[in-house]
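Just below is one structure, and these are the notes that go with it.
All protein chains of the complex are present and in place, except for one that has been dropped.
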Amino acid sequence: MGVTGVVSSLEESLQNVLAVDGVQVAALVDVATGMVVHSVGDEGPDFAAAAASVADEARACRGMLGPGRPGGDLDEISLVTASRIHLARVLSEQPGEGMVLFVDLDKHRVNFALASLRVGQAAPAVLA
Amino acid sequence: MAEDALLAEMRTLRERVAGITGTALASRDGLIVREDTGGVDPDNLAALSATWLALAQRMSNEVGQGLLREAMTRSTAGCVAIYAVGARAVLVLIGDEGLDISSLRRDSRGTLDTIAKLLADSGV
Partner (left out) sequence: MSTPNQPVATIPTPLRQAFIDCAASRLSGVLRVTGQPGGAFHFSEGKIVAGETPGAPGIEAILLRSKRVDESGWDAAFAAAAATGREMRNELIGRELVGAGELEALLRTTIADAVFAVAYGVVEICRAEAPAAGLLVTLEPGAEAEWLLAETSRRIRVLRSFTDPVFNARARVIAVSGAVRPGLVLGEGRDELAALADGRRTPRDLAFVLGRGVYATMLELGRMQADGLILADSRPPGSPADDEEETPSPAVADDAETPGGLPRRRREHAGQGGRSGGRDLPAAFRLLRLRYGEGTSTGGTG
């Protein structure tokens, strides 16, 4: 917290995402640089590398959609393992840039559909 | 050769000062001498710069502020600065928002002196 008591807007909105059942980590990742703009939760030691990979995935997926985006812009990328769900929700996009909301969930605590729904509901508030 | 030496000096300044995107040297009567502007119309630039320098010097005289050192416009997407070179020419520097102005003022001095000497040596 700052001296003046100003609360970070990103801290607040990411904490709201973290409050969703099953969420272990919520982070805002800058696609152009792979930088973790802000994160909350239990990140773990390799989080910076994971975030950079998420950024690379977002770039690769956008590329896969092809020019003209006949199906619309990229909304979300998901990666599912035995115990975890990783969601990367696109919050903003401009040529060569963008921000994604990255969420790491415990698969035993929440099912995929519900997680995607809840994260999708909380996402618009992050950059607002 | 004087032509290449002038451009080389202008180019050196552009390399040395971050944010200079183009340079031009014009005669006081509004004609382009050398340009390295990357696409700005040099004839318009030369005419405007000569006029502007004359006005700026008159303004400086009007308010009794002595010798004009620099005239500069600052806009949303960058700035333009002009400097008198001797009595016969004007140097125009175009910069983006990140122009390092203190570096510019420090490093343009040498460039102005060198260009003045080059012009003088070629009989101007």
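Just so it is clear, A and B label the chains in written order, and each chain counts residues from 1 on its own.
The rule is short, and it goes like this: a residue touches a chain if its C-beta (ideal position, glycine included) is under 8 Å from a C-beta of that chain, and two chains touch if they have at least 3 such contacts.
Being a predicted model, the structure only gives us computed values, none of them experimental.
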Contact partner of the left-out chain, one of B:A56, B:A81 or B:L119: B:L119
Contacts of chain B with the absent chain, listed as residue ranges: 1-4, 6-8, 11-12, 15-16, 18-19, 21-22, 27-29, 31-45, 48, 76-77, 88-89, 96-100, 103, 119, 122-124
Residue numbers in chain A that touch the chain omitted from display: 1-4, 6-10, 13, 28, 30, 32-35, 37-38, 48, 52, 59, 62-63, 67-68, 92, 94-97, 99, 125-128
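Operating definition for what follows: only the chains that are shown with their structure count from here on.
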Distance between chain centroids, defined by C-alpha means - chain A, chain B (Å): 49
